[in-house]
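Here the structure is laid out as structure tokens; the discussion comes afterwards.
One protein chain omitted, others in place.
Labels for the chains are A and B, by order of writing; each one numbers its residues from 1.
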Amino acid sequence: MNLDKMMDLPGAMAAFTYSDKGDLQAHVLREGTELTPQVLDLLAHSCVANLAIANMEARGWEAVTGQGGFQPLKGFSVVGLEWSVVVNGNCGVVVRNRDADYEAAFKALQAA
Amino acid sequence: MNIVKQLMAIPGVIAAGEFAFRGDRFSYEGALTDEFARMASILCRANTLAINMQTEIVDSFAEGCGCRPVQGWIAHGNLVTICAVGNYFAFVENRDELLNDVMTIMRAKVGDIRDDLLANLYSKIGGDTREALY
Partner (left out) sequence: MSLRKILVLDGVTAVCRFRDDGVVMEADGMLPPELMERLAKFAQWYRRMVSGNTDLLSLFSQMRGWSPSQGWIVQGDAVTVCSSGNMVCLFDNAEGSLNQIMEALTEAAHE
């Protein structure tokens, strides 16, 4: 996992990896950002929860409606006021909303 | 033109709509049946509530860090993506540049979501809030 490469994404403020339980493992922070490792650790835990819930929704939706296309889930993003966190698997990136390229972020996370 | 109609005018947008705090109050356009749209609005509401709680917790540890009030979320599926801003949602095909366009339009048209989103959603309930949905 090359976190420095993730930091090349437009507006990237932080990139991080986390365990299956959500514990922060490695991270890179853009200089001057207000984000801290503690905030990233909290975020990572919420991301694990969100991915699990989104997976449950994808499975449930496909089973009940018969519509496909959601599984396998390729990521989840929370859009905050000033920044968004985009995650997939065990890796995430925080991007500034005004520069965010969600598609590029999802693509980069998939390749990671 | 309203937001849902504008979203539906974009090629690749499968469906779009609005949900309230209760899953049984919704409106939509596009390729969903009434029942599926009801399910979609319940799903969107659940995710919106979950991330609102999470950002509140994150914010309590890092006040003013820029995550709150939360604006929306994106669930990126294999072929389809669901995105929500405020109480609007859209089902979009995974095509190049489409997700970014939809997000830009939703953010611009819905506007910045303020802290009172849930209070507003909640105020739309009325009646007996303990009534069973199913």
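Keep this in mind: a contact is a pair of C-beta atoms (placed from the backbone, for glycine too) under 8 Å apart; a residue touches a chain by one contact, two chains touch by 3 or more.
From a predicted model like this one, the values you see are computed outputs, not experimental measurements.
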Which displayed chains the unshown chain touches:
A, B
Kindly state which of the options B:Met39, B:Cys67 or B:Val85 is in contact with the chain not pictured.
B:Met39
For chain A, residues touching the missing partner are 53, 56-57, 59-61, 63-64
Hidden partner sits against chain B at residues 23, 39, 42-43, 45-50, 52-53, 56-57, 60, 118-119, 122, 130-134
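Simple rule for what comes next: only the chains that are shown with their structure count from here on.
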Find the geometric centre of each of chain A and chain B from their Cα atoms only, then give the gap between the two centres in Å, rounded to an integer.
18
Residue set of chain A touching chain B in the complex reads 34-36, 38-39, 42-43, 46, 49-50, 53-54, 57-58, 61, 64-65, 67-83, 86, 88, 97, 100-103, 106
Spell out the residues on chain B that touch chain A in their complex, using ranges where they run on.
36, 39, 43, 46-47, 50-51, 54-55, 57-58, 61-62, 64-80, 85, 96-97, 99-100, 103, 107, 112-113
